[in-house]
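Pasting a structure below so you can have a look.
The complex appears here minus one protein chain, its other protein chains still in place.
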Amino acid sequence: MNKVNAHRRNALVLAILAAAVILAVMLYLNINSYPEKPQLHAYIMSLRMPTLVCMVIASVAIGAATLVFQSIVNNRIVTPALLGMNSIYSFLHTAAVFVFGTGSALYLNANLAFGVDLVLMGVVATFVYWHLFKKTGHNILYIMLIGTVLSSLFGSIQSSMIRIMDPDEYDALLNSLVADFNNVNGEIIAFSIIALIVIWAVLYRDLRQLDVIAMGRDRAINLGVDYDNCIRRLLFGVVCCIAVATATIGPVSFLGLIVANLSRQILRTYKHSHLIVGAGLMGMIALIGGQLVSQHIFHFTVPVSTFVTIAGGLYFLYLLLFKKGAY
Amino acid sequence: MNVKDLIKSYGRKKVVNEVSFEVPKGKVLSLIGPNGAGKSTVMGMISRLIAKDSGAIHFEDKDLTKWKSRELAKKLAILTQHNNIQMKLMVRELVAFGRFPYSGSRLTPEDNAMVDKAIEYMELEEYQDRYIDELSGGQRQRAYIAMVIAQDTEYVLLDEPTNNLDIYHASNLMRIARRLCDELGKTVILVLHEINYAAFYSDYICAFKDGYIAKFGKVDEVINKDCLKDIYNVDFEIIRVKDKPLSVYY
Partner (left out) sequence: MCLSAFSLFLGAIELDIAKLIAGDWEQVRILVISRIPRLLAILCTGVGMSVAGLIMQKLCMNKFVSPTTGATIQSAQFGIALSMIFFPTMGLGVRTFFAFALAVIGTLLFVFFVQKIKVKDTVLVPLIGIMFGNIIGGVTNFLSFQWEINQQLSTYFSGSFALIIKGNYELVYLVLPLVILVFIYANHFNIVGMGQDFSKNLGVNYSLILIMGLSIAAVITASVIVVVGQISYIGLIVPNIVSMFKGDKIRGTLVDTGLFGALFVLVCDMIARTIIAPYEIPIELVAGIIGSIIFIIMLYYKLTHGKRGKKGVKAGE
(Lines give C-alpha, C1' and ligand atoms only; values in the text may rest on other atoms or scores of the structure.)
Protein backbone atom coordinates (compact mmCIF):
# COMPACT_ATOMS: atom_id res chain seq x y z
CA MET A 1 0.00 0.00 0.00
CA ASN A 2 1.50 3.34 -0.80
CA LYS A 3 1.19 6.53 1.06
CA VAL A 4 -1.42 8.30 -1.02
CA ASN A 5 -3.72 5.32 -0.85
CA ALA A 6 -3.33 5.05 2.90
CA HIS A 7 -4.26 8.68 3.25
CA ARG A 8 -7.29 8.37 1.08
CA ARG A 9 -8.34 5.27 2.96
CA ASN A 10 -8.05 7.02 6.30
CA ALA A 11 -10.06 9.98 5.07
CA LEU A 12 -12.73 7.57 3.93
CA VAL A 13 -12.76 5.75 7.25
CA LEU A 14 -13.11 9.01 9.13
CA ALA A 15 -15.94 10.07 6.84
CA ILE A 16 -17.78 6.79 7.44
CA LEU A 17 -17.32 7.18 11.17
CA ALA A 18 -18.63 10.72 11.04
CA ALA A 19 -21.65 9.55 9.06
CA ALA A 20 -22.29 6.83 11.62
CA VAL A 21 -22.14 9.42 14.38
CA ILE A 22 -24.68 11.59 12.60
CA LEU A 23 -26.91 8.58 12.08
CA ALA A 24 -26.67 7.67 15.75
CA VAL A 25 -27.47 11.23 16.75
CA MET A 26 -30.50 11.32 14.47
CA LEU A 27 -31.76 8.02 15.81
CA TYR A 28 -31.14 9.06 19.34
CA LEU A 29 -33.04 12.31 19.00
CA ASN A 30 -35.91 11.00 16.90
CA ILE A 31 -36.88 7.52 18.05
CA ASN A 32 -40.02 7.73 20.15
CA SER A 33 -39.80 11.48 20.33
CA TYR A 34 -43.54 12.07 19.66
CA PRO A 35 -43.16 14.94 17.18
CA GLU A 36 -46.97 15.02 16.90
CA LYS A 37 -47.26 16.17 20.51
CA PRO A 38 -45.25 19.39 20.71
CA GLN A 39 -45.17 19.67 24.47
CA LEU A 40 -44.07 16.13 25.07
CA HIS A 41 -41.61 16.44 22.22
CA ALA A 42 -40.08 19.55 23.74
CA TYR A 43 -39.83 17.83 27.08
CA ILE A 44 -38.12 14.78 25.62
CA MET A 45 -35.71 17.00 23.75
CA SER A 46 -34.89 18.91 26.90
CA LEU A 47 -33.88 15.60 28.40
CA ARG A 48 -32.05 14.21 25.43
CA MET A 49 -30.12 17.25 24.22
CA PRO A 50 -27.94 17.73 27.33
CA THR A 51 -27.26 14.01 27.49
CA LEU A 52 -26.23 14.04 23.86
CA VAL A 53 -23.96 17.04 24.20
CA CYS A 54 -22.38 15.62 27.33
CA MET A 55 -21.71 12.32 25.62
CA VAL A 56 -20.07 14.11 22.71
CA ILE A 57 -17.88 16.18 25.03
CA ALA A 58 -16.91 13.13 27.05
CA SER A 59 -16.09 11.08 23.96
CA VAL A 60 -13.73 13.72 22.68
CA ALA A 61 -12.13 14.20 26.07
CA ILE A 62 -11.71 10.48 26.76
CA GLY A 63 -10.48 9.67 23.26
CA ALA A 64 -7.91 12.44 23.25
CA ALA A 65 -6.78 11.86 26.82
CA THR A 66 -6.30 8.13 26.30
CA LEU A 67 -4.37 8.48 23.08
CA VAL A 68 -2.11 11.17 24.46
CA PHE A 69 -1.56 9.20 27.63
CA GLN A 70 -0.70 6.01 25.77
CA SER A 71 1.83 7.85 23.68
CA ILE A 72 3.38 9.47 26.72
CA VAL A 73 3.89 6.18 28.52
CA ASN A 74 4.64 4.45 25.24
CA ASN A 75 2.19 1.64 25.88
CA ARG A 76 -1.07 0.58 24.35
CA ILE A 77 -2.89 -1.15 27.15
CA VAL A 78 -2.87 1.44 29.87
CA THR A 79 -5.47 4.15 29.96
CA PRO A 80 -5.96 6.98 32.39
CA ALA A 81 -9.11 5.30 33.66
CA LEU A 82 -7.33 2.02 34.41
CA LEU A 83 -4.87 3.97 36.51
CA GLY A 84 -7.65 5.39 38.60
CA MET A 85 -7.85 8.93 37.28
CA ASN A 86 -11.64 8.71 37.29
CA SER A 87 -11.68 7.71 40.91
CA ILE A 88 -9.28 10.46 41.86
CA TYR A 89 -11.65 12.95 40.30
CA SER A 90 -14.71 11.55 42.05
CA PHE A 91 -12.72 11.44 45.25
CA LEU A 92 -11.59 15.06 45.01
CA HIS A 93 -15.06 16.20 44.12
CA THR A 94 -16.52 14.42 47.13
CA ALA A 95 -13.69 15.64 49.34
CA ALA A 96 -14.36 19.26 48.38
CA VAL A 97 -18.02 18.90 49.30
CA PHE A 98 -17.02 16.97 52.41
CA VAL A 99 -14.79 19.78 53.63
CA PHE A 100 -17.09 22.66 52.79
CA GLY A 101 -20.39 20.96 53.48
CA THR A 102 -23.50 20.39 51.41
CA GLY A 103 -24.79 23.85 52.21
CA SER A 104 -21.82 25.62 50.67
CA ALA A 105 -21.71 27.30 47.29
CA LEU A 106 -19.38 24.53 46.19
CA TYR A 107 -22.18 21.98 46.35
CA LEU A 108 -24.91 24.22 45.00
CA ASN A 109 -23.09 25.90 42.14
CA ALA A 110 -22.06 23.25 39.62
CA ASN A 111 -19.78 25.50 37.64
CA LEU A 112 -17.89 26.76 40.67
CA ALA A 113 -17.51 23.20 41.93
CA PHE A 114 -16.25 22.07 38.56
CA GLY A 115 -13.71 24.89 38.43
CA VAL A 116 -12.36 24.03 41.87
CA ASP A 117 -12.24 20.34 41.00
CA LEU A 118 -10.40 21.02 37.80
CA VAL A 119 -7.66 22.95 39.56
CA LEU A 120 -7.41 20.42 42.39
CA MET A 121 -7.35 17.54 39.97
CA GLY A 122 -4.75 19.19 37.78
CA VAL A 123 -2.37 19.64 40.67
CA VAL A 124 -2.98 16.45 42.64
CA ALA A 125 -3.24 13.95 39.81
CA THR A 126 -0.34 15.35 37.81
CA PHE A 127 1.80 15.13 40.91
CA VAL A 128 0.66 11.59 41.78
CA TYR A 129 1.23 10.16 38.33
CA TRP A 130 4.45 12.02 37.67
CA HIS A 131 5.80 10.61 40.88
CA LEU A 132 4.49 7.16 40.00
CA PHE A 133 6.27 7.19 36.63
CA LYS A 134 9.53 8.33 38.18
CA LYS A 135 9.38 5.85 41.02
CA THR A 136 8.55 2.79 38.97
CA GLY A 137 10.97 3.73 36.24
CA HIS A 138 8.15 3.49 33.72
CA ASN A 139 7.66 -0.21 34.49
CA ILE A 140 4.23 -0.47 33.03
CA LEU A 141 2.95 -3.51 34.91
CA TYR A 142 3.75 -1.92 38.25
CA ILE A 143 2.13 1.31 37.21
CA MET A 144 -0.98 -0.59 36.27
CA LEU A 145 -1.17 -2.67 39.42
CA ILE A 146 -0.60 0.36 41.64
CA GLY A 147 -3.08 2.26 39.52
CA THR A 148 -5.84 -0.30 39.95
CA VAL A 149 -5.24 -0.44 43.66
CA LEU A 150 -5.21 3.35 43.84
CA SER A 151 -8.55 3.48 42.12
CA SER A 152 -10.08 1.09 44.64
CA LEU A 153 -8.46 3.07 47.45
CA PHE A 154 -9.95 6.36 46.29
CA GLY A 155 -13.27 4.67 45.65
CA SER A 156 -13.37 3.35 49.22
CA ILE A 157 -12.41 6.69 50.72
CA GLN A 158 -15.05 8.40 48.66
CA SER A 159 -17.85 6.04 49.74
CA SER A 160 -16.72 6.36 53.34
CA MET A 161 -16.85 10.14 53.18
CA ILE A 162 -20.33 10.06 51.70
CA ARG A 163 -21.46 7.72 54.44
CA ILE A 164 -19.95 9.91 57.10
CA MET A 165 -21.63 12.98 55.64
CA ASP A 166 -25.07 11.47 55.55
CA PRO A 167 -25.50 7.81 56.46
CA ASP A 168 -29.24 7.84 55.76
CA GLU A 169 -29.28 9.47 52.39
CA TYR A 170 -26.25 7.67 51.04
CA ASP A 171 -27.70 6.83 47.64
CA ALA A 172 -29.23 10.21 47.04
CA LEU A 173 -26.02 12.02 47.90
CA LEU A 174 -23.98 9.66 45.76
CA ASN A 175 -26.29 10.38 42.86
CA SER A 176 -25.97 14.10 43.22
CA LEU A 177 -22.19 13.90 43.48
CA VAL A 178 -21.44 11.48 40.69
CA ALA A 179 -22.90 11.90 37.24
CA ASP A 180 -23.99 9.02 35.04
CA PHE A 181 -25.58 8.56 31.65
CA ASN A 182 -29.11 8.93 32.84
CA ASN A 183 -28.16 11.80 35.07
CA VAL A 184 -25.66 13.90 33.14
CA ASN A 185 -24.26 17.09 34.54
CA GLY A 186 -25.85 19.46 32.04
CA GLU A 187 -25.05 22.62 33.94
CA ILE A 188 -21.38 22.56 33.15
CA ILE A 189 -21.61 21.99 29.40
CA ALA A 190 -20.48 25.48 28.46
CA PHE A 191 -17.70 25.49 31.00
CA SER A 192 -16.36 22.12 29.93
CA ILE A 193 -16.34 23.04 26.26
CA ILE A 194 -14.38 26.17 27.11
CA ALA A 195 -12.06 24.15 29.31
CA LEU A 196 -11.35 21.68 26.52
CA ILE A 197 -10.66 24.47 24.02
CA VAL A 198 -8.34 26.26 26.43
CA ILE A 199 -6.43 23.06 27.15
CA TRP A 200 -6.11 22.41 23.45
CA ALA A 201 -4.86 25.92 22.77
CA VAL A 202 -2.35 25.95 25.61
CA LEU A 203 -0.94 22.56 24.73
CA TYR A 204 -1.01 23.08 20.99
CA ARG A 205 2.77 23.17 20.66
CA ASP A 206 3.22 20.08 22.81
CA LEU A 207 0.56 18.17 20.94
CA ARG A 208 2.45 18.83 17.73
CA GLN A 209 5.36 16.94 19.23
CA LEU A 210 3.28 13.87 20.11
CA ASP A 211 4.17 11.96 16.98
CA VAL A 212 7.80 12.15 18.01
CA ILE A 213 7.18 11.54 21.70
CA ALA A 214 5.39 8.32 20.81
CA MET A 215 8.69 6.98 19.53
CA GLY A 216 10.06 6.87 23.05
CA ARG A 217 12.16 9.07 25.27
CA ASP A 218 15.58 8.62 23.72
CA ARG A 219 14.36 9.15 20.23
CA ALA A 220 12.30 12.17 21.16
CA ILE A 221 15.25 13.83 22.89
CA ASN A 222 17.44 13.04 19.92
CA LEU A 223 14.97 14.87 17.73
CA GLY A 224 15.08 17.90 19.95
CA VAL A 225 12.02 17.58 22.18
CA ASP A 226 12.25 19.18 25.61
CA TYR A 227 11.08 15.84 26.95
CA ASP A 228 10.42 16.12 30.69
CA ASN A 229 8.64 19.45 30.56
CA CYS A 230 6.65 18.50 27.52
CA ILE A 231 5.48 15.27 29.14
CA ARG A 232 4.51 17.03 32.33
CA ARG A 233 2.39 19.56 30.45
CA LEU A 234 0.72 16.83 28.41
CA LEU A 235 0.02 14.80 31.53
CA PHE A 236 -1.64 17.87 32.98
CA GLY A 237 -3.81 18.08 29.87
CA VAL A 238 -4.75 14.42 30.11
CA VAL A 239 -5.74 14.85 33.73
CA CYS A 240 -7.94 17.83 32.91
CA CYS A 241 -9.64 15.98 30.04
CA ILE A 242 -10.46 13.08 32.32
CA ALA A 243 -11.82 15.52 34.85
CA VAL A 244 -14.11 17.00 32.20
CA ALA A 245 -15.32 13.58 31.08
CA THR A 246 -15.92 12.30 34.60
CA ALA A 247 -17.69 15.49 35.60
CA THR A 248 -20.09 15.36 32.68
CA ILE A 249 -21.06 11.70 32.35
CA GLY A 250 -19.40 9.99 35.30
CA PRO A 251 -16.77 7.28 35.29
CA VAL A 252 -16.59 4.94 32.29
CA SER A 253 -13.62 2.68 32.78
CA PHE A 254 -12.92 0.96 29.53
CA LEU A 255 -14.20 3.31 26.88
CA GLY A 256 -10.80 4.94 26.36
CA LEU A 257 -9.08 1.59 26.00
CA ILE A 258 -11.49 0.42 23.35
CA VAL A 259 -11.65 3.54 21.23
CA ALA A 260 -7.94 4.33 21.37
CA ASN A 261 -6.92 0.86 20.30
CA LEU A 262 -9.61 0.53 17.66
CA SER A 263 -8.59 3.88 16.30
CA ARG A 264 -4.99 2.74 16.02
CA GLN A 265 -6.04 -0.50 14.42
CA ILE A 266 -8.44 0.91 11.89
CA LEU A 267 -6.55 4.05 10.95
CA ARG A 268 -3.22 2.57 10.11
CA THR A 269 -1.29 5.72 10.80
CA TYR A 270 0.92 7.21 13.46
CA LYS A 271 -0.47 10.73 13.12
CA HIS A 272 -2.10 11.75 16.37
CA SER A 273 -4.20 14.40 14.72
CA HIS A 274 -6.00 11.64 12.80
CA LEU A 275 -6.00 9.13 15.62
CA ILE A 276 -7.58 11.54 18.09
CA VAL A 277 -10.36 12.45 15.68
CA GLY A 278 -10.97 8.75 15.03
CA ALA A 279 -11.06 7.88 18.72
CA GLY A 280 -13.42 10.75 19.46
CA LEU A 281 -15.83 9.67 16.73
CA MET A 282 -15.75 6.07 17.83
CA GLY A 283 -16.37 7.12 21.38
CA MET A 284 -19.47 8.99 20.26
CA ILE A 285 -20.72 5.98 18.32
CA ALA A 286 -20.14 3.72 21.31
CA LEU A 287 -21.82 6.01 23.82
CA ILE A 288 -24.74 7.22 21.76
CA GLY A 289 -25.28 3.79 20.26
CA GLY A 290 -25.00 2.22 23.69
CA GLN A 291 -27.48 4.71 25.05
CA LEU A 292 -29.88 3.86 22.20
CA VAL A 293 -29.65 0.18 23.02
CA SER A 294 -30.00 0.82 26.70
CA GLN A 295 -33.03 3.04 26.20
CA HIS A 296 -34.98 1.17 23.61
CA ILE A 297 -34.03 -2.46 24.06
CA PHE A 298 -33.43 -2.68 27.79
CA HIS A 299 -35.71 0.22 28.69
CA PHE A 300 -33.16 1.96 30.89
CA THR A 301 -32.76 -1.06 33.14
CA VAL A 302 -29.16 -1.75 32.17
CA PRO A 303 -26.81 1.24 32.12
CA VAL A 304 -24.41 1.69 29.22
CA SER A 305 -21.40 1.52 31.50
CA THR A 306 -22.20 -2.13 32.23
CA PHE A 307 -21.80 -3.06 28.57
CA VAL A 308 -18.66 -1.01 28.27
CA THR A 309 -17.18 -2.74 31.32
CA ILE A 310 -17.85 -6.24 30.02
CA ALA A 311 -16.68 -5.57 26.48
CA GLY A 312 -13.73 -3.52 27.66
CA GLY A 313 -12.62 -6.08 30.20
CA LEU A 314 -12.61 -8.85 27.63
CA TYR A 315 -10.76 -6.66 25.16
CA PHE A 316 -8.23 -5.76 27.81
CA LEU A 317 -7.54 -9.41 28.63
CA TYR A 318 -7.16 -10.09 24.95
CA LEU A 319 -4.61 -7.31 24.59
CA LEU A 320 -2.81 -8.34 27.74
CA LEU A 321 -2.49 -11.97 26.75
CA PHE A 322 -2.30 -12.15 23.01
CA LYS A 323 -0.71 -8.90 21.98
CA LYS A 324 2.52 -9.35 23.83
CA GLY A 325 4.15 -6.59 21.86
CA ALA A 326 1.73 -4.08 23.24
CA TYR A 327 3.47 -3.56 26.53
CA MET B 1 33.47 18.14 21.59
CA ASN B 2 35.35 17.99 24.77
CA VAL B 3 34.60 15.92 27.87
CA LYS B 4 36.08 16.70 31.26
CA ASP B 5 36.00 14.83 34.58
CA LEU B 6 32.72 13.09 33.88
CA ILE B 7 31.30 11.18 36.86
CA LYS B 8 28.16 9.09 37.11
CA SER B 9 27.08 6.75 39.90
CA TYR B 10 24.14 4.38 40.23
CA GLY B 11 23.53 3.91 43.92
CA ARG B 12 26.96 3.62 45.50
CA LYS B 13 28.64 2.27 42.42
CA LYS B 14 30.55 4.73 40.28
CA VAL B 15 30.04 3.52 36.74
CA VAL B 16 31.87 6.40 35.13
CA ASN B 17 34.79 7.92 36.96
CA GLU B 18 36.67 11.08 36.03
CA VAL B 19 36.48 10.48 32.34
CA SER B 20 38.06 13.17 30.15
CA PHE B 21 38.75 13.12 26.43
CA GLU B 22 38.40 15.18 23.34
CA VAL B 23 36.51 13.96 20.31
CA PRO B 24 38.62 14.34 17.16
CA LYS B 25 36.53 16.18 14.59
CA GLY B 26 35.74 14.51 11.28
CA LYS B 27 37.02 11.12 12.42
CA VAL B 28 35.53 7.83 13.55
CA LEU B 29 35.93 7.23 17.28
CA SER B 30 35.01 3.88 18.87
CA LEU B 31 34.39 3.31 22.55
CA ILE B 32 35.27 -0.23 23.59
CA GLY B 33 35.64 -2.17 26.82
CA PRO B 34 34.20 -5.08 28.80
CA ASN B 35 30.57 -5.18 29.95
CA GLY B 36 29.82 -2.61 32.60
CA ALA B 37 32.96 -0.57 31.88
CA GLY B 38 30.86 2.54 31.39
CA LYS B 39 31.12 3.06 27.65
CA SER B 40 27.39 3.16 26.97
CA THR B 41 26.83 5.44 29.94
CA VAL B 42 29.41 7.88 28.60
CA MET B 43 27.66 7.74 25.25
CA GLY B 44 24.35 8.45 26.97
CA MET B 45 25.79 11.47 28.73
CA ILE B 46 27.40 13.06 25.70
CA SER B 47 24.12 12.64 23.83
CA ARG B 48 22.15 14.19 26.78
CA LEU B 49 19.99 11.07 27.22
CA ILE B 50 21.50 10.41 30.64
CA ALA B 51 22.07 13.16 33.18
CA LYS B 52 25.63 13.44 34.49
CA ASP B 53 26.47 13.70 38.18
CA SER B 54 29.41 16.02 37.75
CA GLY B 55 31.97 17.07 35.21
CA ALA B 56 31.53 19.09 32.05
CA ILE B 57 30.75 18.37 28.42
CA HIS B 58 31.51 21.16 26.00
CA PHE B 59 30.04 21.02 22.56
CA GLU B 60 31.23 23.67 20.14
CA ASP B 61 32.56 25.71 23.06
CA LYS B 62 29.21 25.75 24.82
CA ASP B 63 28.13 23.63 27.76
CA LEU B 64 25.89 20.80 26.59
CA THR B 65 23.20 21.65 29.12
CA LYS B 66 23.07 25.24 27.86
CA TRP B 67 22.04 24.11 24.39
CA LYS B 68 18.42 24.26 23.40
CA SER B 69 17.27 20.72 22.78
CA ARG B 70 16.04 21.50 19.30
CA GLU B 71 19.23 23.31 18.24
CA LEU B 72 21.33 20.46 19.53
CA ALA B 73 19.20 18.03 17.52
CA LYS B 74 20.43 19.75 14.38
CA LYS B 75 24.06 19.20 15.38
CA LEU B 76 24.08 15.82 17.03
CA ALA B 77 22.12 12.64 16.40
CA ILE B 78 22.13 9.43 18.44
CA LEU B 79 20.89 5.98 17.55
CA THR B 80 20.29 3.91 20.67
CA GLN B 81 20.28 0.14 21.06
CA HIS B 82 16.61 -0.24 21.73
CA ASN B 83 14.63 0.38 18.64
CA ASN B 84 11.20 -1.00 19.23
CA ILE B 85 8.88 1.68 18.05
CA GLN B 86 5.30 0.53 18.35
CA MET B 87 3.82 2.72 15.71
CA LYS B 88 2.31 1.92 12.40
CA LEU B 89 5.06 3.74 10.57
CA MET B 90 6.30 3.48 7.00
CA VAL B 91 10.01 3.64 6.29
CA ARG B 92 9.67 6.93 4.53
CA GLU B 93 7.70 8.40 7.42
CA LEU B 94 10.33 7.24 9.86
CA VAL B 95 13.10 8.82 7.84
CA ALA B 96 11.05 12.00 7.56
CA PHE B 97 11.06 12.27 11.35
CA GLY B 98 14.73 13.10 10.99
CA ARG B 99 13.61 16.49 9.69
CA PHE B 100 11.54 17.17 12.81
CA PRO B 101 14.14 19.43 14.44
CA TYR B 102 14.08 21.65 11.36
CA SER B 103 10.45 21.84 10.33
CA GLY B 104 8.33 20.04 12.91
CA SER B 105 5.70 17.85 11.27
CA ARG B 106 5.28 20.00 8.13
CA LEU B 107 7.89 19.10 5.57
CA THR B 108 9.25 21.67 3.14
CA PRO B 109 10.42 20.67 -0.35
CA GLU B 110 14.03 20.87 0.89
CA ASP B 111 13.14 18.47 3.68
CA ASN B 112 11.66 16.04 1.21
CA ALA B 113 14.79 16.26 -0.88
CA MET B 114 16.89 15.45 2.19
CA VAL B 115 14.66 12.49 2.98
CA ASP B 116 15.00 11.22 -0.60
CA LYS B 117 18.74 11.55 -0.38
CA ALA B 118 18.91 9.65 2.90
CA ILE B 119 16.75 6.84 1.55
CA GLU B 120 18.86 6.65 -1.55
CA TYR B 121 22.06 6.65 0.46
CA MET B 122 20.88 3.68 2.46
CA GLU B 123 19.47 1.96 -0.64
CA LEU B 124 15.99 1.76 0.82
CA GLU B 125 14.05 3.00 -2.22
CA GLU B 126 12.13 -0.22 -2.72
CA TYR B 127 11.16 -0.41 0.95
CA GLN B 128 10.14 3.16 1.51
CA ASP B 129 6.40 2.45 1.49
CA ARG B 130 6.65 -0.62 3.69
CA TYR B 131 5.76 -0.55 7.38
CA ILE B 132 8.81 -0.85 9.60
CA ASP B 133 7.41 -3.76 11.59
CA GLU B 134 7.35 -5.77 8.35
CA LEU B 135 11.09 -5.38 7.77
CA SER B 136 13.96 -7.66 8.75
CA GLY B 137 16.32 -6.60 11.50
CA GLY B 138 19.00 -5.47 9.09
CA GLN B 139 16.61 -3.47 6.94
CA ARG B 140 15.10 -1.82 9.96
CA GLN B 141 18.53 -0.82 11.26
CA ARG B 142 19.26 0.74 7.88
CA ALA B 143 15.99 2.65 8.05
CA TYR B 144 16.97 4.08 11.43
CA ILE B 145 20.34 5.11 10.09
CA ALA B 146 18.62 6.77 7.16
CA MET B 147 16.65 8.78 9.69
CA VAL B 148 19.88 9.84 11.37
CA ILE B 149 21.27 10.84 7.96
CA ALA B 150 18.15 12.85 7.23
CA GLN B 151 18.71 14.62 10.52
CA ASP B 152 21.82 15.95 8.79
CA THR B 153 23.96 16.46 11.86
CA GLU B 154 27.68 17.02 12.12
CA TYR B 155 27.97 14.42 14.83
CA VAL B 156 26.51 10.93 14.60
CA LEU B 157 26.47 8.72 17.69
CA LEU B 158 25.72 5.02 17.34
CA ASP B 159 25.28 2.91 20.47
CA GLU B 160 26.14 -0.73 19.73
CA PRO B 161 24.72 -0.58 16.23
CA THR B 162 25.86 -4.09 15.36
CA ASN B 163 23.92 -5.74 18.18
CA ASN B 164 21.43 -8.35 16.96
CA LEU B 165 22.74 -8.18 13.41
CA ASP B 166 24.33 -11.10 11.60
CA ILE B 167 27.87 -10.82 10.26
CA TYR B 168 26.74 -9.68 6.83
CA HIS B 169 24.58 -6.85 8.08
CA ALA B 170 26.97 -5.93 10.85
CA SER B 171 29.94 -5.47 8.52
CA ASN B 172 27.72 -3.59 6.09
CA LEU B 173 26.75 -1.28 8.86
CA MET B 174 30.36 -0.63 9.82
CA ARG B 175 31.16 0.24 6.24
CA ILE B 176 28.29 2.71 6.29
CA ALA B 177 29.63 4.31 9.45
CA ARG B 178 32.99 4.71 7.71
CA ARG B 179 31.34 6.24 4.65
CA LEU B 180 29.39 8.72 6.79
CA CYS B 181 32.77 10.01 7.91
CA ASP B 182 34.70 9.79 4.62
CA GLU B 183 32.01 10.88 2.18
CA LEU B 184 29.80 13.16 4.25
CA GLY B 185 32.48 14.49 6.57
CA LYS B 186 30.66 13.64 9.77
CA THR B 187 32.18 12.92 13.14
CA VAL B 188 31.09 9.42 14.08
CA ILE B 189 31.20 8.02 17.61
CA LEU B 190 30.42 4.34 18.14
CA VAL B 191 30.05 2.05 21.11
CA LEU B 192 31.22 -1.38 20.04
CA HIS B 193 31.60 -4.82 21.52
CA GLU B 194 33.55 -6.25 18.63
CA ILE B 195 37.17 -5.18 18.99
CA ASN B 196 37.95 -6.02 15.40
CA TYR B 197 35.23 -3.83 13.97
CA ALA B 198 36.60 -1.01 16.07
CA ALA B 199 40.13 -1.73 14.91
CA PHE B 200 39.26 -2.02 11.27
CA TYR B 201 36.86 0.87 10.79
CA SER B 202 37.86 3.56 13.31
CA ASP B 203 40.49 6.24 13.42
CA TYR B 204 40.61 6.53 17.18
CA ILE B 205 39.71 4.16 19.97
CA CYS B 206 38.83 4.92 23.55
CA ALA B 207 39.05 1.86 25.78
CA PHE B 208 37.19 1.77 29.11
CA LYS B 209 37.74 -0.36 32.16
CA ASP B 210 35.83 -0.14 35.46
CA GLY B 211 34.55 3.34 34.67
CA TYR B 212 37.98 4.78 33.86
CA ILE B 213 39.58 5.37 30.50
CA ALA B 214 42.21 2.68 30.16
CA LYS B 215 43.63 3.99 26.93
CA PHE B 216 42.78 6.63 24.37
CA GLY B 217 44.60 6.91 21.08
CA LYS B 218 44.93 6.03 17.45
CA VAL B 219 44.00 2.47 16.56
CA ASP B 220 47.58 1.16 16.64
CA GLU B 221 48.21 2.67 20.03
CA VAL B 222 45.31 0.77 21.60
CA ILE B 223 45.10 -2.48 19.68
CA ASN B 224 48.25 -4.17 20.82
CA LYS B 225 48.96 -7.15 23.05
CA ASP B 226 49.79 -5.36 26.27
CA CYS B 227 47.05 -2.85 26.07
CA LEU B 228 44.28 -5.37 25.33
CA LYS B 229 45.51 -7.76 28.01
CA ASP B 230 45.33 -4.91 30.43
CA ILE B 231 41.74 -4.07 29.48
CA TYR B 232 40.17 -7.49 29.05
CA ASN B 233 42.39 -9.76 31.17
CA VAL B 234 42.70 -12.17 28.27
CA ASP B 235 45.74 -13.01 26.11
CA PHE B 236 45.55 -11.69 22.57
CA GLU B 237 47.47 -12.31 19.39
CA ILE B 238 47.64 -9.46 16.91
CA ILE B 239 47.71 -10.11 13.18
CA ARG B 240 47.76 -7.48 10.51
CA VAL B 241 45.20 -7.52 7.69
CA LYS B 242 45.16 -4.71 5.11
CA ASP B 243 47.51 -2.88 7.43
CA LYS B 244 45.01 -2.92 10.29
CA PRO B 245 45.74 -4.66 13.58
CA LEU B 246 43.20 -7.42 14.15
CA SER B 247 43.16 -9.32 17.41
CA VAL B 248 42.65 -13.01 17.99
CA TYR B 249 41.72 -14.43 21.37
CA TYR B 250 40.77 -17.83 22.62
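When the chains are written out, they are named A and B in that same order, and each has its own residue count from 1.
As a working rule, a residue touches a chain if its C-beta (ideal position, glycine included) is under 8 Å from a C-beta of that chain, and two chains touch if they have at least 3 such contacts.
Keep in mind that what you see is a predicted model, and the values were worked out from it rather than measured.
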Neighbouring displayed chains - absent chain, whole complex: A
Using the definition of touch stated at the top, determine which of A:Leu29, A:Ile44, A:Ile157 or A:Leu292 touches the missing chain. A:Ile157
Decide which residue listed in A:Ile146, A:Ile193 or A:Leu292 touches the omitted chain of the complex. A:Ile146
At which residues does chain A meet the chain that is not included here? 135-136, 139, 141-142, 144-146, 148-150, 152-153, 155-157, 159-160, 163-164, 167, 298, 301-303, 306-307, 309-310, 313-314, 316-317, 320-321
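Going forward, only the chains that are shown with their structure count from here on.
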Length of the line joining the C-alpha centres of chain A and chain B, rounded to whole Å: 42
Using the touch rule from the top, collect the residues of chain B that touch chain A in their complex. 47-49, 68-74, 77-80, 82, 85-90, 92-93, 97-98, 100-101, 104-105, 129, 131, 151
Complex contacts: residues of chain A adjacent to chain B: 1-3, 6, 74, 76, 208-209, 211-212, 214-219, 221-227, 264, 268-270, 325-326
